[in-house]
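A protein chain is absent from this complex, but the other protein chains hold their places.
Showing chain A:
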Amino acid sequence: MQPSPLDDTMLAAPPPRLLSLTVNGTAVSVTVDVRMLLVQLLRDELRLTGTHVGCDTSQCGACTVHVDGVAVKACAVLVVQVEGCDVRTIEGVATGETLHPMQEAFREHHGLQCGFCTPGMILAAMDMVRRHGPVLDEATVRAELEGNICRCTGYHNIVKAIIAGARAMGGPAGGQE
């Protein structure tokens, strides 16, 4: 069902829009085509290529980032919708050379093979902790991973990594049994 006939105004670039937002703690001002997706801004303009595009149809979760602390699929969000928001990508998760506890848990538990899904997995996992706290059981983690697809690992080690990473995020108390 293609709208037809195409008239020129449908293809002409709409007026660009100047807007500001914060990306990984840094204020960013950009002039964008209003049709630009958040994932395009991050990858193509800001060169933060840790956010991946697996499907571009909201299915795989490889493009998951945080907007104001909440996990979203950056391939299904327009940049204009997040004007003034605080965006965090995988590049903004570690502190200097020190990995975030969730990243460290993925390393420790071998929660990745090719690594393509991993940035999205880590940001989705941090969102699980925001909503459910640092003590996660296996069933919860598996259900919560519904929107993040991994074609390598079979999920087993991802689930282990998330359970351990969540506890580590809870601090020393959360790290104990």
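Just so it is clear, a contact is a pair of C-beta atoms (placed from the backbone, for glycine too) under 8 Å apart; a residue touches a chain by one contact, two chains touch by 3 or more; residues count from 1.
Simple rule for what comes next: contacts and distances are computed from a predicted model.
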Record-based protein name (UniProt) of the chain missing from this complex, from "Rieske domain-containing protein", "Carbon-monoxide dehydrogenase medium subunit", "Phosphate-import permease protein PhnE" or "Peptide ABC transporter ATP-binding protein": "Carbon-monoxide dehydrogenase medium subunit"
Hidden-chain contact residue, picked from the options A:12, A:27 or A:139: A:12
Hidden-chain contact residue, picked from the options A:76, A:94, A:135 or A:152: A:76
Chain A residues that touch the omitted chain in the full complex: 1-3, 9-15, 17, 34-35, 37, 56-59, 61, 64, 70-73, 76-78, 80-81, 83, 124, 127-128, 131, 144, 146-148
